[in-house]
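Yeah, one chain of the complex is gone here, protein chain that is, but the others are all in their spots.
For subunit A:
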Amino acid sequence: MSGGGSPRDAGTGGGAGTGTATPGRGPRTRGWQRSLKGYADEVRGRVRVGERGPILVVLGLIVIWLIFQSLDDNFLSPRNLSNLSVEIVGTGLVAVGIVFVLLIGEIDLSVGSVSGLSGAVFAVLNVNLGMPEWLAVIVGVASGMAVGAFQGAFFAWLGVPAFVVTLAGLLVWNGLTLYLLGASGTINIDEEGLVASLTSEYFGAMAVAYGLAAIGTAGYLLAALRHRNRNKAAGMPNRPLSEIWVRGGALAVLAFGTAHTLNRFQGLPLALLIFLVVLVVSDYVLRRTRYGRKVYALGGGVEAARRAGVGVERVRIAMFMVSGTLAAIGGLFVASGLTSASPTTARAAGSGMLLINAIAAAVIGGTSLFGGRGSPWSVLLGVLVIQSIASGMALLGVEDSVQFMITGGVLLAAVAADSLSRRAETPGGRPRAG
């Protein structure tokens, strides 16, 4: 983060690395043993508090990919994977919004309708009323934020359960969308415009995708080494250095592999870049800032948070605003993919498919429905699973009816896993808040 400091930090990090490696075979073996034991302890600790590592989901994703690849050998083609990386973004952004609400232990059922609303608001203002595109985008996104503020206030101040407020919202905002589109029917948006480019723009130069992979890997390594050095300076125990390199190596393989695949098609999609930026920023805010700590605290114990001086109502409203805003932005990506806003897609948005996919994406990735656990990154993995299934079934020509049942089943399985891990978390009858 601090431009001048990082290179020097990296230097000392390298030095420390050589230091641990020199003593020879014996200590190094011990180091590895310690690291293995540490890792085992960590996993055990996590299992005890009901956190699932990403390993299972990654394995699941690999299995899904292999199955679809064996059924249709176009599935893992650069073209299809590149398209997948664009298709995940609309649902993914909506799901990131849901994560914010899930973290405080609530739910927002209106996100599908809100995403439809913002697409319609944008299309009506820009195409029908001739408002400049950038302004129409802002108003579309702001409409989602306003909806979130409204629903959040109902919940936080009036004490109406969030699922009821947002269930009503699901119908109301969908009705409003149909009303807005009612006069004109389907509105085709400008295919050369800003919103259309969200899903059609690619950075064709190979350097862009590879550069991003390099920045991501280097950023991770620098941050991890810097943290390690600060820990060391404070005389506190550290994770073994080998762990940082293993994780960094895995990240590098993943990042450069993805970049390579994308470059074999049309390069880095703008949509994917935006999605990654949203993930990085929201993860940073949630896990590294004071404000984010309040959000997690609220999900872990409202009473404790209130006593610690957290403005519970304000944080609650803010989280619904974030979810409304991200739903609206996700809606623009959906409209961009279709280059239109139409009553048909609005009805589809209100039917709950997008909502279910978004919730499933968040929960599959490891965000808990019970609050306080998870992170925006969980969405990346979850939405890849969900969208891979959808895209694979579309490729194979599976009918909607079957797709619905499979998607519903996947959501149910993810939620069941979440509930089971939560049950495992409470070993004895520990006194709980309240």
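Quick note on the criterion: a contact is a pair of C-beta atoms (placed from the backbone, for glycine too) under 8 Å apart; a residue touches a chain by one contact, two chains touch by 3 or more; residues count from 1.
The definition used in the following text is that contacts and distances are computed from a predicted model.
For the chain that is left out, the UniProt protein name among "Glutamine amidotransferase type-2 domain-containing protein", "Cytochrome c oxidase subunit 1/cytochrome c oxidase subunit 3", "Sugar ABC transporter ATP-binding protein" or "Endospore germination permease" is "Sugar ABC transporter ATP-binding protein".
For the options A:Y296, A:F320 or A:F333, the residue in contact with the chain missing from this view is A:Y296. Interface with the hidden chain, as seen from subunit A, comprises residues 45, 48-50, 227, 230-231, 234-236, 288-291, 293, 296-297, 299-301, 303-305, 307-310, 371-373, 425-426, 430-434.
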